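Okay, handing you the structure first.
The other protein chains are all here in position, but one chain of the complex has been omitted.
Here the chain labels run A, B and C in written order, and each chain numbers its own residues starting at 1.
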Amino acid sequence: MNAKRAGKITMEALQNLFRRPATTSYRGIGAPQVEPKYRGLMQYDKTDCIDCHLCMRDCPTGAITIINEGTKTEKKMKAVLNLGRCVFCYQCIDTCPKKCLSPSQDIEFAKTKKDDLIIEL
Amino acid sequence: MDILISLLKVLIFPGFLFLSVYGFIAEFLDRKMYARMQNRVGPPWYQPIADFFKMIGKRTLIPADASPWIFRIMPFISLAAVSAAFLYVPVFGNKAVFSFDGDLIIVLYFLTMPPLASFLAGWYSRDVYATIGATRIMTQMFVYEVPLFISLLAPTLLVGSWSISDVTRYYSAHPLYALINIPVMITALIAFQCKLERAPFDSPEAETEVVSGALVEYSGRLLAFFRMSLDCELVLVISLFSAIFLPFTTGIVWVDFLLYLAKTLFTLLLLTLMKVSMARLKIVDVVTFCWKYLTSVALVQVVFNLLIRGVLKQ
Amino acid sequence: MNREEEIVSRLCGAFPFLTDRICVRQKNRIFTDPITREEFEQIIPFVHDQLGFYRACHVVGTDDGDSIGLLYIFSDQDSILLALRESVPKSDPQAKSICNLYPSIILHEREIIDLFGVMVKGLPNGPHYPLPDGWPEGNYPMRKDWDPKKFNKQTMKYEQSGEAKENG
Partner (left out) sequence: MSSPGRQRKMAEINNNQIEFPIGPQHPSLDEPGCFDITLEGEKVVNAVVGVGYNHRGLEKTCESRTYVQDLYIIERVCGICSHAHSSAFCMGIEELSGVQIPPRAEYIRVIIAELERLHSHLLWLGVACHEVGFDTMFMFTWRNREKVLDILATMGGNRVNYGVNTIGGVRRDLDPASIDMLQKTLDTLEKEIKYYANLAKTETTLISRLAGVGKLSKEDVLKYGAVGPVARASGVRDDIRVIEPYGAYKEIPVHMITDDHADVFGRTVVRILEMQESINIIRFCIQNIPDGPIAVKVPRRIPAGEVIIRVEAPRGEDIHYIRSNGTDIPDRVRVRAPTEANWHGMTHMLTGEYLADVPITIAAIDPCYSCTDRAIRVSSGRDVEVMDWRTLRRYGIDFYRKKGIDLSTLAVGR
């Protein structure tokens, strides 16, 4: 086994012919499986939001925007995320004092237009 | 009527059409086996054909500095040479479409055309990568041609004929004699790998060094035909190899055809295994290896075969 | 006496002007206060030959208002980092390369030229680094007064008034 010669990987390669491939064909399998704690698109729960904008302050890329469309008493909260800027670091989730933002495993959001990347959470 | 049948044989089966279809199949099998040996899924069965038609549909760009005439004609010269050579190799039964004494030499000379065409194509592309790739093709050609010729001629010494069909018939009649040729069978296989510019002898088209070597400026239709000629060259090589070194035929034409397929696919497997299992050799190492080992083994076999022939004649 | 103090005392012994201007800020880290070009040039051969600081890790350019600080960081095979700070005025930013003793500083000194506009003399010929070829003269991006928002990427011009168009 320790002798020097060429083609040492041949047997392994031949055995691989009869093994299951380590990769999968991407065609037709839909969304790929991700790990349970994978950082996907965050979820926004507007009921508890106090409009403190702490998430906006800590966002490294300025991707998230919290908008209050109502008044101070009658809150009508909206979170807008620019997917083109978001780096999915989840700092906003860590920062949020009321836990309005929560993680999810949704990872499919490719778009064909740049403007479509700005989505409402 | 004879002309019509000859024409059919040349164009359809076992001529050009069969060659190109089998070329695509061989390329697919090669890629698929290569992928599976590396634990990957590999391409779907229609991938080579899809590639071919996709490239046909793309626009062809010719560099301003290149010689347009040579640039355009080279893929077709390469393809024509391979198709012509294929007619002398027995496919259906153990007789080729055409054969005469000495057709092995013709086939070998046709076989030098694809590398030569690549060389000219690369040289006249006037690109740095293509130039380096072309010179490497030339360097490599000079070192593998000698052991390849000697390796292929050694078995014919026992037969006493330089016709591929005769060689096949002779060894079918005496299959055990084929065992004598095992050393040159190995050298021929390695030299063929060298000729096909596949790993570990793929330094002319080493993508990490010279991008894709001589064909770097090719695109569109011309590249499609160049690739097709390389596929056909692969089929020609495995057919020639199995005709000379794997002489098992039954005499029943259809069974022989199936045997031909089995033998060529086995050869393809060997070539793929070689491609899988080694790192690319430097061009200097290729030169040393070919002269030092391949040529000497082949020469010893020639001397040995001459002696055996003397014994057999008595 | 540990390694840091030993190095400090040897440096102070050889160069009396360094006394009170050199200190151990953090474990294994020796910093100096700003020193002049001439003093710096005297120290460097000593640091290289006598103290065994074989590697110049990097040059950090800092914008200190009126002057530009060049923090040369050297390391030895042990765990000590020596940070010599040289200060050049912004009005006449001139420095001399130390690449004859430390070839590994070339890339960092080129960076100082491009990003801070300090004319480092004595570098070998070679491509400039890291700004692109068509970069306009007089734009030194890492200086504090250079605002990236005022730089128009299409025309490659720094617009003094107002903000250039955001091109995302």
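Points worth noting:
Throughout what follows, a residue touches a chain if its C-beta (ideal position, glycine included) is under 8 Å from a C-beta of that chain, and two chains touch if they have at least 3 such contacts.
Not measured: the values here are computed from a predicted model.
Every shown chain touched by the omitted chain in the complete complex is listed here: A, B, C.
Contact with the chain not shown here comes from a single listed residue; of B:V21, B:I49, B:I62 or B:L265, that residue is B:I62.
As for the chain not pictured, it touches chain C at residues 25-26, 28-29, 31, 54-58, 60, 62-63, 71, 73, 75, 77-79, 81, 83, 102-104, 106-108, 111, 115, 126-127, 129-135, 141-142, 144, 148, 153-154, 156.
Seen from chain A, the chain kept out of the figure touches residues 1-9, 12-13, 22, 34-39, 57-61, 87-91, 94, 112-114.
Contacts to the hidden chain, counted on chain B, fall at residues 37-40, 61-65, 126-128, 131-132, 199-200, 202-203, 206-211, 217, 219, 276-285.
Throughout what follows, only the chains that are shown with their structure count from here on.
Centre-to-centre separation between chain B and chain C, using Cα means, comes to 61 Å. Rounded to whole angstrom, the centroid-to-centroid distance between chain A and chain C, based on C-alpha atoms, equals 40 Å. Distance between chain centres (mean CA atoms), chain A to chain B: 50 Å.
Multi-chain contact residues of chain C (touching two or more other chains): none found.
Within the complex formed with chain B, the residues of chain A that make contact are 6-10, 13-14, 16-17, 19, 21-25. On the chain B side of its complex with chain A, the touching residues are 33, 35-42, 273-274, 276-278.
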